[in-house]
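Below is one structure, written out as structure tokens; comments come after it.
For this view, one protein chain was removed and the others were kept in their places.
By written order: A and B. Residues from 1 in each chain.
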Amino acid sequence: MLTVSAIAERLGLNVVVKGDVSRTVSGCYVSDLLSDVMAHSKDDNLWITLQTHPNIVAVAVIKGIAAVILTNGRSPEAETVRKAEAEKVTIMISADGTFELAGRLYAMTKDLQP
Amino acid sequence: MAANDTLEGCFELMGGDFSNAGAASSELKSILTKLGISADIVRRAAVTAFEAEMNVIIHAVAGTMHYMIIDNTLTITLNDMGPGIESIELAMQEGYSTAPDWVREMGWGAGMGLPNIKKYADIFKIDTVVGEGTTLEIYFRLKGEKC
Partner (left out) sequence: MQLSKIIDLVNGTIVVDGGVAAIDITSVCSADLLSNVLRHGKKGALLVTCLNQPHVIRSAELADIPAVLLALGAIPVKDMVALAEEKKIVLLTTSLPMYTTCGILYGAGLRSCVED
């Protein structure tokens, strides 16, 4: 089983807000639609998204997301960072596109099946 | 089309009309394709027109999309009766959006509309008055093109 910090290191992610990176990741969910994540993500999932809006923090907290990964090098809005710091939600950035990042993560371990 | 000919047309856009979103840009794309303009320019023009069309549909009450080809330049102009843009600097910043949540759930409002237009246009101008509306002018050079 992999932790958030191990994944960050192996995928070369830039950690912009550091919550509890020792959390063990249960799987991964890829979506840019907040309602979709609300409906389908599972506890301790990584969430790969392009959304940088502050509402991603609320969704991550409610759904017990282990860490949010923003793709295409997108930076979170200032308000998103502030909320994530307050809620201790880990936010990381990848220069890869969503497809590439999900593909690399999937290849890394079969333990991360959703 | 002869070198000095002018070609132009106009489409009406309705704010909130998501069911027809993109119809004007689609028609423009097919007109440009028929004129024999290169696929790369047609694609860039279609993408910028679509982003600008979505801005009108998301934010404005109504608007128009006008296109004109003269002197080897394609100009796409969008005029809207909308809220206007309070800060062009913020609106040009990638990721910044004033679109409501339900628009995000439809796949828009990523704060990439104007940045995408800037990226794909040769020249791009904004004229906006808060409470009145916005005019976007998007230019493409057709140099070396047949029309």
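Side notes on the structure shown:
Convention: a contact is a pair of C-beta atoms (placed from the backbone, for glycine too) under 8 Å apart; a residue touches a chain by one contact, two chains touch by 3 or more.
Everything numeric here is computed off the predicted structure, so don't read it as measured data.
When the whole complex is considered, the residue among A:Ser26, A:Thr80 or A:Thr98 that touches the unshown chain is A:Thr98. Not every partner is drawn; the one left out touches chain A at residues 27-33, 36, 40, 48, 50-51, 72, 96-100, 102-107, 113-114.
Mapped onto chain B, contacts with the missing chain fall at residues 18-19, 21-23, 25-26, 29, 39, 43, 46-47, 49-51, 106-108, 110, 112-113, 115-116, 119.
In the analysis below, only the chains that are shown with their structure count from here on.
Centre-to-centre spacing of chain A and chain B amounts to 33 Å, using the average Cα coordinate of each chain.
Those residues of chain A lying in contact with chain B across their complex are 32-35, 50-53, 55, 74-75, 77. Per the touch definition, chain B reaches chain A in the complex via residues 94-97, 101, 104-105, 107, 110-111.
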